[in-house]
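Of the protein chains in this complex, all but one are displayed in their positions.
Moving on to chain A:
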Amino acid sequence: MTSIKADDIVWVNVDKAMMDDILGPRVEIADNLVKMGAKIWDPQKVVIVSDHYTPPANIKQANIVKFTRDWASENKVSNYYEFAGPCHQVMVDKGHVVPGTVVVGTDSHTTTYGALTCFSSGIGSTEMSGVLATGQIWMKVPQTIHINWDGELHPGVMAKDVSLHTIKHLGHAGATYKSMEYDGSSIRHMIMDERMCLSNMAVEAGAKAGIIGYDQITAEYMKRRFGITDDFSQFNSDADANYIQTLNFDASQLVPQVACPHEVDNVFNVVDVNDVKVNQVYIGSCTGGRYHDLKMAAELLKGKTVEPTIRVLVSPASKDIYNECLKDGILSILADAGCIILGSTCGACLGVHSGNIGDHEVCVSTTNRNFLGRMGSKSSGVYLVSPLTAAATALTGKLTDPRKFL
């Protein structure tokens, strides 16, 4: 095996290529393949998930999903999903992500699979056309930022808080062209649902990948869900690896965090942001809609009633999670508290359906971006928080530290 080092530019074989409905075949890709006279190099290595426009809000969206479905079928892509939930969770739920592999996807949060020690990154549609034709992509080997979180997180503090606090320190371009590697005793104790939030958000600091080393938690996850018992520890960083930067954090000092509009690194302690009145709370997405997220929200909301003047929307991060939460009574607890349970979709997160916000409205959300106009009107504002902070906010109608209810 040829050795490579940071900053080398190499052509890489892709193990899985993921496309969604919004930036998949319909943007350039279908046309480009025709232009190149190329066929998909290996349809078994391609996964297509219609998730942004499901369920469609109008005829245009319905036709985009139809196009995507038909294209998948014509191109013999049997791994096609729709109404199954946001692509990143579906990729993991359905076993398309394996440690030590390279995955690219037409969505920036493809970094999510770093939680399973997979090198995964978002790419554009033209770039995906090249991957589909050749099975390869050029990459500059990134330098790596080592991020250590040591110690125990207090009750009420979640991976989302860890992520937001890290991004605050790095800045939203602090990891551009680089990989982030999360490590330390806090991360080693974190369950996979929480780790996926960290890797998902790595791109919000500009990172190409957000890796977490393979360990007992990863091994148990792969075995329990997919019966995979191989040892992938050879893909971990060497003990003497060079890092371009190391950040050390004490988890015991961390309190609930919030990213205020309109940048993800505009981060404060929730207790220091006063009197943000809220119109909508959203618990969902590939960042904050996993089983553990909904379970934590349900534990906080159990037997209580959400503030009646606001709307509280819950969208499990996949149909599998929806079913699991349904079976375990989590959805009933949330519904009884006054939450609206939506299907599993990307719709609200990027403001295309199922929860857009109006002029001057405020949404407190477990999603990953709070850019100008992200969830609707350009005069609206999105505050990014953990599922526990979102649940606490749902009870009071204003941004609230969840520790108040624990």
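Here is the rule we go by: contacts are C-beta pairs under 8 Å (C-beta built on N, C-alpha and C of every residue); 3 or more make two chains touch, one makes a residue touch a chain; residues count from 1.
What we mean here is this: contacts and distances are computed from a predicted model.
S.K.: Write down which listed name, "3-isopropylmalate dehydratase small subunit", "Cytochrome c oxidase subunit 3 family protein", "ABC-type amino acid transport system, permease component" or "Ubiquinone biosynthesis protein UbiU", is the UniProt protein name of the chain that is not shown.
M.R.: Options "3-isopropylmalate dehydratase small subunit", "Cytochrome c oxidase subunit 3 family protein", "ABC-type amino acid transport system, permease component" or "Ubiquinone biosynthesis protein UbiU" narrow down to "3-isopropylmalate dehydratase small subunit" for the missing chain.
S.K.: Just name the one of A:Lys16, A:Lys45, A:His88 or A:Lys208 that touches the chain not displayed here.
M.R.: A:Lys208
S.K.: If I consider the whole complex, including the chain that's not displayed, which of A:Val14, A:Ala30, A:Val46 or A:Ile123 touches that chain?
M.R.: A:Ile123
S.K.: What is the set of chain A residues that contact the non-displayed chain in the whole complex?
M.R.: 9, 22-23, 27-28, 32, 35-38, 53, 58, 60-61, 64, 106-108, 110, 122-127, 129-130, 133-134, 138, 172-173, 176-177, 206, 208, 263, 350-352, 369, 371-374, 378
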